[in-house]
Structure formats: structure tokens, C-alpha cells
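Sharing a structure below in C-alpha cells format, with a few things to ask.
Here the complex is missing one protein chain, while the rest keep their positions.
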Amino acid sequence: MSVDYTRELSVIEGRPTFAEITDLISKPLETRPNKKYYIALTISVTLMLFGATCLGLTFVYGTGMWGNNNPVGWAFDIVNFVFWVGIGHAGTLISAILFLFRQKWRTGIARFAEGMTIFAVMTAGLFPLIHVGRPWLDGWLFPYPNQNSLWVNFTSPLLWDVFAVSTYFTVSFIFWYVGLIPDFATLRDKTVNNIKKVIYSIVSLGWRHSNRHWHHYEMVYLVLAGFATPLVLSVHTIVSFDFAVSILPPYFVAGAVFSGFAMVQNVLIFVRKIFNYEHIITLDTLEKMNKIIIVTGSMVGYAYAMEFFIAWYSGNPIETFAFVNRAFGDYAWAYWTMVSCNVIFPQLFWIKKIRRSIPIMFIIGVLVNVGMWFERFVIIVTSLSRDYLPSSWGIYTPTVIDTGILIGSFGFFFTWILIFIKTMPVVSIAEVKSVITGGQPTHHGGAQ
Amino acid sequence: MENRNLYSVTGLFDTPDEIVQAVEAVQKEGYTKYDVNTPYPVHGLDIKMKLPPSKLGYFALALGLTGAIGALFFMWWSMSMDYPVVIGGKPFFAFPAFIPVTFEVTVLIASVGTVLTMLFLYFRFPNLSHPLHDTDYMKSVSNDKFGISIEAEDSLFDVVRVKKLFEKLGAKRISEINFDIAELNKKPKIFELKFMVFLLFTAIIISGASYFTLNKLLYMEPFNWMMEQSRVMPQSHSKIFKDGFGMRNPVSGTVARGSMPYMFAGQPDIAGEKLVNPFIPDEKTLTLGKKKYNTYCSPCHGNFAKGDARLNGQFPNPPSLHSDKVRTWTDGRIFAVITEGQNIMPSYAQQLTPDERWAVILYVRALQRAVNAKEDDLK
Partner (left out) sequence: MSDKGFTLDYQKKELPIKAKYAGLAFTILGLIIVIVSYITNPERTAYNSIIGSSFVLSIGVASLFLIALEYLVGAVWSVVFRRITEFLSAVIFIVPVLALPFLLNMHSVFHWSHVEAVAKDAILAGKSPYLNETFFFVRLAVIFIIWWLFYFIFIGNSKKQDKTMEQSLTKRNTIFAAIFMPFFGITITIVAVDWLMSLEPHWFSTIFGVYYFSGSLMAALAATTFAVVRLAKLDLFGVKIKSDHYYSLGALMFAFTNFWAYIAFSQFLLIWYANLPEETYWFINRWEGSWKYISLGMVVFRFVVPYALLLTQPSKKDPKRLKLAAIWILFSHYYDLYWLVMPNYSKSGIAFSWNELGYPILCVGIIILIFTMRAKNTNLLPVGDPKLKRSIEFHL
């Protein structure tokens, strides 16, 4: 099967008409949910409620319900936080960075990925809020004039996290919403249900598809993408600053994108099957995502190697010990899970057949997420369990509450996604129309 | 026949190529008040419509700079001027540490600000009463057609001419769009029923929520912010312990900090042999001894240890401390007396710390010497 490099590959397969695209993408919104949907929703809500119960117990009885101790003062709480923030980054990367690099194949998946970002960031944001001893005082994280005459500590990475995650959520939400405005307008004009019409009219703000507006809209979209890109890099960089090793920023960002793409790919495999979007979210798109997974996975592998090398090179026995302990200490099983899932299994994507095989890529995607979760676990728990003084060494074991909150976070995340796919268009109607064959005038370089 | 409610005449086209050519023609004819509606941005239309580049980029720049300067200023003011705290040995204005927050605030203000500017300033959104809404034209243009709408306000506008132009360009479904008379005539009144009910409703909700928050919620845990704490008060009952006592005895075998156990209970003579006064009679110790003696010992023993009590016979007078017996006692023997008491003298161990007892003993020695001075003391 030889490729013809002279032709530009069409992003959307087949030659759907504009009307067909509108109908296809708005179909889930116009039909009642089926049994499978309700089953999925029940499962995710149950998981979420289980997590909420565990959270409630933590709230009432304190973080002693968790397995955290001295010296492992941070465990599942921060591991989960970094895990979910990382997943969010893939969304922004797909919608903002691939936009800046003018990769048209993003159009089928950008909307969904942005939605995932928002839900992942919401899930992630829960963890800093609940892991403090007195969560009802979380308002103190923000600088406001108060009776204690105190300000927040602007030099602390933990506070930078507060600003970074809040900004990230706000900007991602705005980016997502701005993208949705034209689609809400399309839905407003299509729907016959009166209540839905009122809702869509309000949220579309009166968008009329005027080119005078599109003109500014495109500029703002570019500006937002231009801001969102360094923003996403900065957010995970700041998260990495909590851990203070100099290669950590770009390595963390690469790792975040890595796990995020794996999660997006996993969920999209289901979405495209369930809603028959296979010619919009094509196998080519999935293959490209897998290529990005292998690139970012290799960057993560490079970072591991670099950390190891420098740990030896530095001649600092504490650093050297930290790495030897990771690989051979009490949590060695976590370390080798991480290495095999992050570095070894994704290398299978070098093989084209595997890149294009849905079952295998799904499994590898799951393994990548497992591996990335364990990476954060290794960084946090393994390092903390072996403090400087041997008398301070201690082991961490998660409690049922810890695990419950982790499971609950997945329930929370998937519940939002399920609600999303039934209330809003998961593919950007306007953007897809603009990249199909015949979507752009001929002399302007559109695919013919 | 003039239609005074006419807003515009519209024409629909099927493909991007057609709309681009049509727009070019419309622009060439000299129309300025027209709009093009497409389901997605079509490349090349901006140029054909001769739209100037969007200035929103400059807004973004200005807003971003505002955010950056604002954030830096605030951090400088709060960390260097208002309440400087030395953290980690870093300077008060720790510029490298301020950069992350500055960056985040810059992006936040620029992004949110630019979007709000676009929506409210440029587009004048929300605008749900535009004449094009709810028309077949809008329904088509929202879905799969491309349209041009030439407004009646344009100086060159003439219904017939515009319709002819659209026909020439091959437009499908040429139609007139009218203003909605009902909407035009509707003057918004302040005292409309729906609005008043809404205001009332909002007022009730807000006042109810405020009352609840300030008068009830703040007294509930945890929002009472630890004003009333379920801690163990002295002499109060406690559910934690089986015997219900809040106040507990010290654990057996433990010793209070700084205390040394007294080894010679009931054995004053051995105490006299074993214990040695660790202090020398310097000015500080003697002053302390004098003070403590005057406070605790003098009511019974008198100011000069002569046994002349001030108790007015309410308590038997003690013997003088200048007797030979007392003078030949070692310091340790006197220590034993103070610690355990003897005869009807109670123990003064609670009132005097061991060091204070030694100081008192030195003072008593000074008194003894004063009463039985030798001749060479006067030299």
C-alpha cells in the first residue's frame, strides 16, 4: 500500500454534505438515551457516589482516614491531582497546539478533547481542595483582604498551582465555549423543541453566522490558542515545580500529553463506534494520535534516562540512592510497572499494523494511563518513604477511603462526559464543515 | 410600494466558490451595508469584503500587559510593603518566584478580557432580537447554505435592483427579511409584572440566603470556624475515657520536666550526709534566699530567724535557728527539714523549688553568722 505524497489526504472520509454533517453530529442530542447509555451512566454515577461517600467521611473525620503518614505526607491525593491535570492537557494540545500547527486532522476530535480537558481539570481541582486539613478554609488560598492581615505566599509552588489550575480551567472553559457558540446557533436553528430552543438561543448569545463576526472570531480563536499553548505548558510546569528537579518541567509536560492522548484515544474509540462517527474520527486520526503517543512516550523515556544519568553523574549519594531505591526498593513493583507501561509497550506503535489496530491500541492506551499514574506514585510515594534520616523512613499503604476517592474521581469524570455527549455536540460542526472536501473555495488550497 | 419594515433582501448560494464570487460582485457594485452569513468561516471572504484586520489582537496585548503589571505590582506590594515575611531566605521582592503567577494572571486577563471584548463590545451580544433570527434564511445559513443579506439601509439599496443582482449571480431562494413590528413597538417598561416578580423573587432568595448564612450557617460546624470547640475543659466530663474524667493523672512512673525526685524521704540524717549545697553565697543567691526567706519562712521563724513569729500565738513559735543544734547541722540536713517538714512544721517543697531552698539555707547561714559573729568579721 504505497502512499501518494502529491495528494493531500482528506481529513473526513467519504464526501458527506454539510446537511449530513449537521444531522449526524446533532443526532445524539435529538434522540433519547438508549439502554446502554443508562447502564453506563448508572455505573459512573455509582462510582461517583461511592467516591463522594469516602470524601464525606474524610471531610467529617479528617485526612487521618487516608493512609498518609510521616514521612509519606503526600500520596494518593497529589498523585491523583497530577494524573488528572495531565489528562486535561491532551485536550488543550489537540485544540490549541494542533490548531497553531495547522493540523487539519484535529477537527474531528478537538471539541471532545476540549470537553475532556475541562472535566479532567475539574476532577483534578478537587484534590488540592480536599487534601488540606480544613477544606472549609480553602478560600484562604486566594489573596483577599482579611482580618488576619495576611496575604498568600506568592513564592510557594503550591500557590502557583492555585493560580495555574484556576487560570487553566477558566481559559479552557472559555476556549471551549467560544468554539461552541456557532454550534449552539446551528442547533438553535434546527431544533423544534421549544424549551431547547430557548436554551440554545440563550447560550448561543444570538450568533448569526455573520462573516463580519467570523472575521473577529477567527482572530480571537487564534489569540486564545496562542495563549492556551504556553498556558498548558506553564500549568504542568508549575505542577512539576512542586517536585524541584530541573528537567521536570518539559518532561512532565510531555508525560501529561502522553497520558492525556491515551485517555482521549481510549474514549474516542467508544464514541466513534457508538455514534457512527467513524468517517469523521477516522482511523487515520487515531493513527496520528498513536504517533504522538510514541513521540511523547519517547520524550518521557529520554527524561527517565537523563534523570538516571545525572543521578549518577552528580556524585550525590542521596540522589543516586533515590533512583536505586525507586528501581529496587519497597516499591520496585510500581517502578517497573511504570517503565514497562510508559517506555516499553508504547514502542509497539512503531509497527503500523498495531497503530491501526483498534483493540491493541486501546489496550496500550489503558496501559499508558496506568503507567503514568504509577509514575506520579513512584515520584511522590517512593521518594517520600525514604527520607534523609533512616529513622524517618516509613511505608505508605492506601486505605479503602483513598482508593474510593480515586475510583470516585473516575466516576465523576465519566459522568460529566456522559452528560456532555448527550447535551452538546461532541464534534465541532462548523470546523468539520470547513475541512471537508468542497468546504473551501478551489483557488484557496482546499482539498478537492 | 415601499415596505417600511424591510430590513434586507437575502440570497442563498450552495458552494463556497459561488459565495466568494457573489461577494466580489456585491462589493464591486458599491454596496457597503451588507453581510455574508456562512455556517463556518470561508477563506477569502475577508479579503473580498475588504475587511480591515481585526484589532482584537491589540486588545489582547494591552489586556495582557495590564494583567502582568497588575499582578507584579500586587505581589510587590503585599510581599514587600504590606506584610513582608522572610520565607526560605529569599528576598522580599523575589522576582524569579513571582514570574509563574505573573504569567498566569497575564494569560487569564488577556484571554477572558479579549473574549468579553469581542462578545460585548464588537458583537454587542447577547442579541436575540436581530431581524435575521428565526427566518428560513438563518436556518439555511446555519446548516448548509451560504448567504448574502443586503440591508435596506444601504444608500444604493433598491429592492428590485438587489433582487435582479441576486438572480444574475445565481442565488437560490431570494427573500425579503422584515423587522418584527411587535418587537420594534415593544417599549421595555420598568414596572412590568414579570420583571417585578423576578425582582421580588431574587430579593427573597438573596435576603433569605444572607440571613441563613450570617445567622445560622456561621454557627454550624465547621463554619463557626472553631469558635466553639469540642475540646476538654478543665473539670469537665469526657466521653473518651471510661471513667469519664476529663482531667487525667500523669502516667505512672513519669516525672515532671525539671523535677528531680527527693531520695531521702523519712531519712533526714542521711540527707544531711549526702546532700551538698550546690550554690556559693554570692550576691544573687543571697538576694534570692533573702526574698524567699522573708516570704515563706519569716512568718514563723521571724525576720532574723530568732523564732519571733508574727502569728500572735495562733501557732506555736518555733525554736531559734541560731541554736548550736541548727548551726552544726549541715546544709543538707536543713534541706531535709524544708523539704519534708519536721514536727509541726509542714513541708515547704511545694512553695520552694530545690534551688530556692538552697538559697534560703545560705541566707539562714548568713543570719547565723551575723548573730554569732567573730571578731575578725568586723575587720
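A and B label the chains in the order they appear, each numbered from 1.
Here is the rule we use: contacts are C-beta pairs under 8 Å (C-beta built on N, C-alpha and C of every residue); 3 or more make two chains touch, one makes a residue touch a chain.
This is a predicted model, so every value here is computed, not measured.
Visitor: Under the definition given at the start, what are the shown partners of the omitted chain?
Guide: Across the whole assembly, the hidden chain touches A, B.
Visitor: Looking at B:G88, B:P188 or B:G313, which makes contact with the chain not pictured?
Guide: Of the candidates B:G88, B:P188 or B:G313, B:G88 is in touch with the missing chain.
Visitor: Please identify which residue in B:L45, B:L72, B:A97 or B:L275 touches the non-displayed chain.
Guide: Per the contact definition at the top, the residue touching the missing chain is B:A97.
Visitor: In the complete assembly, which of A:D77, A:D161, A:E307 or A:E375 touches the absent chain?
Guide: Of all options in A:D77, A:D161, A:E307 or A:E375, contact with the hidden chain holds for A:E307.
Visitor: Of A:I12, A:L233 or A:I401, which one is in contact with the hidden chain?
Guide: The single option touching the absent chain is A:L233.
Visitor: Can you name the residues of chain A that touch the chain not displayed here?
Guide: Contact residues on chain A toward the absent chain are 2-8, 100, 102, 157, 230, 233, 237, 241, 244-250, 295, 298, 302-303, 305-307, 310, 313-316, 350, 444-445.
Visitor: With the missing chain put back, which residues of chain B would touch it? List them for me.
Guide: Residues of chain B in touch with the missing chain: 43, 53, 57, 61, 88-90, 96-97, 99.
To be clear about the criterion, only the chains that are shown with their structure count from here on.
Visitor: Which whole number of Å gives the spacing of the CA centres of chain A and chain B?
Guide: Spacing between the chain centres: roughly 30 Å.
Visitor: Which residues, counting only chain B, touch chain A once they are in their complex?
Guide: So the residues of chain B touching chain A come out as 15-17, 20, 35-46, 49, 51, 53-54, 56-57, 60, 74-75, 78-79, 82-83, 85, 87-88, 90, 94, 97-98, 100-101, 103-105, 107-108, 110-112, 114-115, 118-119, 122-123, 125-130, 132-133, 138-139, 141-144, 222-223.
Visitor: In their shared complex, at which residues does chain A touch chain B?
Guide: Touch list, chain A to chain B: 17-19, 22, 134, 136, 143, 149-151, 153-157, 159-160, 163-164, 166-167, 170-171, 174-175, 178, 182, 185-186, 188-190, 201-202, 205-220, 223-224, 227-228, 230-231, 234, 237-238, 241, 429-431, 433-434, 438-446.
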